[in-house]
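With one protein chain withheld, the remaining protein chains of the complex are depicted in position.
This part shows subunit A:
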Amino acid sequence: MAYRWKNDLSAPDATPEAVFMNRRQWMAGMAAGVALTGLSGRARAAGEDAGLEPNSWEDITTYNNYYEFGTGKDDPVKYADRLSIAPWEVQIDGLVDRPGAYAFKDIMARMTIEERIYRFRCVEAWSMVIPWNGFELADLLDMAGVQAGAKYVAFETVLDKDAMPGTRYPVLDWPYVEGLRLDEAMHPLTIMATGIYGRDIPKQNGAPLRLVVPWKYGFKSIKSVVRITLTDSEPPTSWNKANPREYGFYSNVNPEVDHPRWSQATERRVGGGIFSPRIETPMFNGYGEDVAGLYDGMDLTRFF
């Protein structure tokens, strides 16, 4: 069931190579009076309307939270290369008809890869716009056959202590685990990303495949997934285990519910330099029209 959701921007608008390879230089060139091509001119106009001008490849791949490699934003890009990702298998088990270890290349052979340009909002109040490539999680779950009793989906990140220097410290209870309610997991916006800007997803961004749930804070979008388990009860999630007062199971982007230690009302788009302005954070990160219905009747200050 690919293509259930349509981008505000089409792929060619987002990916002129010259733009993503060196956005800053390109912008400087524009400021210096270089003539606009029809293509990039259209991309800018459309991007600004939708608030969806993608961040540069450099922004997306050098500013990461992947605590298994260290807590610094530049630790993942420094150390992630140590992780071996081939061959890669995803264990799919629990309440499924066809449990087992699925080879990544077999998964890729069966999935339809499409581009999804999503806003990405970190719980730390910074954000990016990222042109992911990937497939709908629903398609992967359908491949394994979800059983009638399944209500939740649990995910687990690879834990390779030799390759991941951050796991020497108990920053979190390793391995990193996350979870979604089944309807969230089956939603057309929820994807497993395998690429960015049409290239294989870099290791610091969660290679070879990671979850992307654009209406939730970034930490829900678990990286380098090795296990997916269908369950009938709410699975534990890493940040909730570490600090349940600050991080709930749902963790939907919500400008009205502050993190106990900082405001979530505004965010700053990464890559805007030293005078980058704050912008208002929209409810559900701007995807309310698609997902608000999932939470009808729920008190979102309680189920944060």
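Here are some notes:
Simple rule for what comes next: a residue touches a chain if its C-beta (ideal position, glycine included) is under 8 Å from a C-beta of that chain, and two chains touch if they have at least 3 such contacts; residues count from 1.
As a convention for this text, contacts and distances are computed from a predicted model.
As stated in its UniProt record, the chain not included in the shown complex is "Protein-methionine-sulfoxide reductase heme-binding subunit MsrQ", which appears among "Protein-methionine-sulfoxide reductase heme-binding subunit MsrQ", "Sarcosine oxidase subunit gamma family protein", "Putative membrane protein" or "PDGLE domain-containing protein". Only one of A:A2, A:V171 or A:V257 touches the absent chain when the whole complex is considered: A:V171.
Of the listed residues A:M1, A:A242 or A:M298, the one in contact with the hidden chain in the full complex is A:A242.
Contact residues of subunit A toward the unshown chain are 24, 55-56, 58-59, 62-63, 67, 71, 73-74, 124, 126, 169-172, 242, 261-263, 265-266, 268, 270-271, 273-278.
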